[in-house]
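Each chain you see keeps its place in the complex, though not every chain is here.
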Amino acid sequence: MSDVAVPPVVIEAQGLNLTFTTNDGPVHALKDINLSIHKGEFVSFIGPSGCGKTTFLRTIADLEQPTGGTLSVNGMSASEARKARAYGYVFQAAGLYPWRTIEGNVRLPLEIMGFSKADQAERAKRVLELVELSGFEKKFPWQLSGGMQQRASIARALAFDADILLMDEPFGALDEIVRDRLNEELLKLWARTQKTIGFVTHSIPEAVYLSTKIVVMSPRPGRITDIIDSPLPKERPLEIRDSPEFIAIAHRVREGLRAGYEEAGE
Amino acid sequence: MLVAFVAELPRKGGLMGLIAPLIFGATILWAWECVVHALGVPRVILPAPSSIAARLATSTDTLWIDLVQTFGRGALSGYVIGCGSAFVFALVVDRYRFLRQGLLPVGNFLAALPIIGTAPIFVMWFGFDWPSKAAVVVAMVFFPMLVNTVQGLTATDSMQRDLMRTYSASWGQTLLRLRLPAAMPFVFNGLKICATLALIGAIVAEFFGSPTYGMGFRISTEVGRLQLDMVWAEIAVAALLGSAFYGVWALLERRVTFWHPSQRSR
Amino acid sequence: NDEVTLQLKWVTQAQFAGYYVALENGYYTEEGLDVTIRPGGPDIAPVQVLMGGGADVMVDWMPSALAAREQGAPVVNIAQPFVRSGMMLTCLAESGITSPEDFPGRTLGVWFFGNEYPFLSWMAHLGIPTEGGDDGVEVLRQGFNVDPLLQRQADCVSTMTYNEYWQVIDAGITPEQLVTFKYEDQGVATLEDGLYVLEDNLNDPAFVDRMARFVRASMRGWHWAEENPEEAAMIVLDNDETGAQTESHQIRMMGEVALLTQGSTGALDEEAYARTVATLLGGGSDPVITAEPTGAFTHVVTDAAMQ
Amino acid sequence: MTRFPVLTVVAALLALWYIAVIPMNAQWEYDQANRAGRDLPFGEMVANTMAQERPVLPAPHQVVVELWNSTVVEEATGRRGLWRSGSLSNRSLIYHGLITLSATMLGFVIGTGGGILLAIGIVYNKAMDTSVMPWAIASQTIPIIALAPMIIVVLNSVGIAGLVPKAIIAAYLSFFPVVVGMVKGLRAPDAMQLDLMKTYSASGNDVFAKLRLPTSMPYLFASLKVGIAAALVGTIVGELPVQEGGLGVRLLSGSYYGQTIQIWAALFAAAILAAGLVGIVALIERRVLKRMGMAQ
């Protein structure tokens, strides 16, 4: 793939296991996950509902504790990385705090991390511009459409410049047109900032379009069935989706998904 | 409205949930006993828990007679009449928008009325025996129950109602299959609040005239006779009885509204 | 100035005029006392207040004071401004009651809270059970007014000559339509409104002195009140925080109360005491007090006061 | 008619009330006529029932007149009214209402403060969570009116008198709704909102100030409305035994002297006070929630 000087590993999972204990017995949400993510990679996670995508992302962010195996982030434990504020996390739903304005929401992490007032204002302005929400600073979340809210939540995660961006189906609620545009924006941002991005999606085209690496997962127990390194160039116009390489990768992803289903016997 | 959310027994988990409050209560009783002995508090001011317990054991006859009069005749009948009529009235109020708009604000105003003030009036109207106590209880429980039930009947979301509309279901069918089940958590909330109010109301009413038995009679008479241990014995019975009555409804609630998120383990 | 707190048995009214007069006319100040008068109320037990240290001296009826003493609350009578009882049972004439023999089968209103003792003693003397039934009387715990009689929920209610009786009259019922039984006339009178303190305090000469001055000034107040009922009533009104009392009612009450206090020097009449004790002891199977009390009164204070 | 549902309902209730006055008070009129040995025509009886001095049920206008007389008229013309004496008359409901109000407010502040602190304890401390709540419920099943006189006597004996004992009883009744509401409110943030704070590795204080407290606001205000009405009830209960003024005293002293109209006037004064207090809380609620963007 990359020819010279492989960038350093940022996230490294080895034999990772996670079992939830519930009333109905244990749920094996992650089984023997082995994965290395290098600095600057854009990794998509795709797989049927309940295969553990969210759980894996949450484990990386130290929101769940693995029950086996090791996970290291920037050479530390996930917990240390979280305390070092290494993560920007975008949840599946926008999850804005309704009592704060859009700007107030974007400032929230900045206040907590102790940025100066001036710095806060400057950063909030910059990220809101980035997600095309200038002019909506003083609005409350419920005064915005679902798509705008989702963009605000992305802005919030970008505001404090974490090295690692974890996004759980950020565009799930959006329609195709808006989604396309945000996909392009995200790619530009990534290219510019060289962040490491973990991205969960249900959409095969989206995964293929965005990623340098696609992780296909399968449920019961949740595990990785395929890891696809994308040969697509960094520069990706929307039209790339009609290219044969694109279609080939999409095909491989779809096959991987289907195999997972059949195996799980649903 | 207001009272709607009051009273939530903690969802206790098994034995531990029972032991912790018992230890807490025992600690308080023990501290009380120590204080009374250490400071030599006169018996006519505050008796020790041990002497209250002794009185509880020796005066069971009197306590039972009082309990039957106050709880059995006054509180229970008032509770049944008050909650029952409020429930039926709520159905009527709910049926007619006009009544809902007109009666509820008035109801809220009347609910703010300090009902204890009505006790002397009801004693004047309904005489000395239990009917006047029941009347005070009816007055005390009617509005909390009404308001909760009316609120409960509107607790369906518009989609649930629209579904019934697409079936072109009749008012009765909608009531039976949608709105009553959906109202149950609110109805039980009302029943629980009223459970604590009923006994208090019956006792209060006895302060303004009564036959020569009953918990309120006993309490106020025995204070005058400086039999404080008897007074506290009655108070203990009242608290136990009130809590048990509350507990019965809480248990029933758990069975009937098992589906409500607040009843599922959190 | 020495401080004294007086706990009344009931709300501010002419029943306690002497103390308010002494306060307003400066008699207490002249004795070097700084007196606080605490009105009573429903469910305030004066003995409890005294025991708790909330007051130095209280106004109470002797039956409940003696009962309290037996209960281990060592209260002692130090003075007795009221020499006669104002208690009575008031019945509607239309009920057909003409004498106590007519009571069985009737419903009678009674005050409780330690005020039921005179009634229970009386019934015990008459041999009438108070648990209802054909040969007994049905007892109601009457509230603080005469409604049960007016609403005809009871055939008779307890009244004081100076207060509740007049409420019945004010309600529009004429004296001819009523039959009254005064405890005095029935021979079961017990002493009312006396002054009581805690026994231990009497060992302290300074306290006795303070009480002597207090009783002296109070009796001065009572005598002035007996002679100037209208002014006394106005003083009571001025001291009524609740603003519930009316002028005419208080003037009339003062007149009636004067009849009960007239002739008192403040000293306890031992004969009346003995009669009260006898009445209370003779309560049949369930007497109010079970044994002849000892040390329940003292003359030291009134003796000191009258020198 | 249909444009003003509340007015219509109030009018209907008043009409019912007037009609009820007749049978409720008729007995007395017939008794009196009987005692006087004369006939009572129906029309006269009806007229009389509306104007009794000690009615079983006073007519609405009697209550209104009493309210007017014992406020404005008393202050303007009374011997001790505001006009003549320069201070409020102790015969006026304004004076007593203010006494009740001050104890209510003090009790409300104590109860709310205590309730909030207790709620924080319950939310942040597992042991408190499991042990305190059942007792908080049990505490509300104790007939406080039975305890009130004793509480007052005990507090008096340690030198606490006046406003504070009443306020303590008021606080006792008002803390409970606040505890229940605040516990719910402080627990209202959903898992995602809490997780967000975790990804920022926010401190406990930050989580409290920036998440739990704001989410609890609607719950807090809902309980404040219940709490302030409860505080008023507590104050009135506390006033019954201490004959030192307040609406509670007016309720009871009306009862001693069989003055039904006075009871009703005091009752309505208390209800108006309660409605006013709840209204003020609701107003503040609307303001605050609006500023927080949580209302409309």
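We just call them A, B, C and D in the order they show up, numbering each chain from 1.
Just so it is clear, contacts are C-beta pairs under 8 Å (C-beta built on N, C-alpha and C of every residue); 3 or more make two chains touch, one makes a residue touch a chain.
Computed from a predicted model, the values in this text were never measured in an experiment.
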Number of copies of each distinct protein chain, complete complex: A x2, B x1, C x1, D x1
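Going forward, only the chains that are shown with their structure count from here on.
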Field: For chain D, the least number of touch steps when starting out from chain B
entry: 1
Message: Using C-alpha centres only, name the chain that sits farthest from chain A.
response: C
Message: Taking the mean of the C-alpha atoms as each chain's centre, how many Å separate chain B from chain C?
response: 39
Message: Please tell me the distance, in whole Å, between the geometric centres of chain A and chain C computed from their C-alpha atoms.
response: 85
Chain centre separation in whole Å, for chain B relative to chain A (CA means): 52
Task: Give the residues of chain C that touch two or more other chains, as numbers and ranges in rising order.
output: 42-43, 45, 48, 52, 143, 147, 151
Statement: Shared-interface residues of chain D (touching two or more other chains) are 56, 149-150, 153-154, 157, 252, 255
All touching chain pairs, where touch follows the definition stated at the start: A-D, B-C, B-D, C-D
- line: chain B partner, complex, touching residues on chain C are 42-43, 45, 47-48, 51-52, 64, 67-68, 71-73, 112-116, 130, 138-143, 147-148, 151, 153
Query: What residues on chain B touch chain D, complex-wise?
result: 1-10, 12, 16-17, 20-21, 23-25, 28, 45-46, 98-99, 101-103, 105-106, 109-118, 120-121, 124-125, 196, 199-200, 203-204, 207-208, 215-216, 219-220, 223, 228, 231, 234-235, 238-239, 241-243, 246
- line: Given the complex, residues on chain B that touch chain C span 42-45, 120, 123-124, 127-128, 206-212, 217, 220-221, 223-227
